[in-house]
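All protein chains but one are shown at their positions in the complex.
Right after this comes subunit A.
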Amino acid sequence: MSLLKPKLLCTLLARRTFHGRAQIGKREVVGHGLNGTYSYLDRADCPYPAIRWEEPGSHIDALLQKQKGDWKNLSLEEKKALYRHSFRQTFVEFDSPRGDWRIITGGVMFGLAFALWMSILLKKFVLPPLPESCSEESKQAQLKRMIEIRANPVEGIASKWDYENNRWK
């Protein structure tokens, strides 16, 4: 019981989960990778991940031994198997287009259509009509009134109205 002090437990847990060591199984750690965590990512800007893609096992052990000999004795299939043991996808595979532009375009179109219909339906069934002052006659009357009180005589409306001939300059 004295062994299970909280501090010791924390240390053990930290050691187990340090850099994701607990999550990679028996995979071989071969490098620093992107940021020092034991993670696998196929990225063009960091092509050398920290761990191998596959766990070592009976299917690959013989090949790994053969790899220590002359590489000229490796067949093409064996070379490919070695590559896929270390890496998940080749450069051209993870760089090629994924065809997801279709679903993105579709999603954006769906969102636009939804917003459009929402605004139409809200306008038709929910929102009250616009106030009287937004009607065309009311706006004309407002404009007339602004001219009459000579609003903004320097650069604004009144400056553009010819008061002697009663028309726009």
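Following the convention adopted for this analysis, a residue touches a chain if its C-beta (ideal position, glycine included) is under 8 Å from a C-beta of that chain, and two chains touch if they have at least 3 such contacts; residues count from 1.
As a working rule, contacts and distances are computed from a predicted model.
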item: Protein name (UniProt record) of the chain left out of view, among "Origin of replication complex subunit 4", "General transcription and DNA repair factor IIH subunit TFB4", "Cytochrome c oxidase subunit 5A, mitochondrial" or "Transport protein particle complex subunit"; value: "Cytochrome c oxidase subunit 5A, mitochondrial"
item: Listed residues A:R102, A:K124, A:K144 or A:K169, member touching the removed chain; value: A:R102
item: Hidden partner chain, touching residue among A:K80, A:R145 or A:K160; value: A:K80
item: Hidden partner chain, residues of subunit A it touches; value: 30-32, 44-48, 67-68, 70-74, 76, 79-80, 82-83, 85-87, 89-93, 95-96, 99, 102
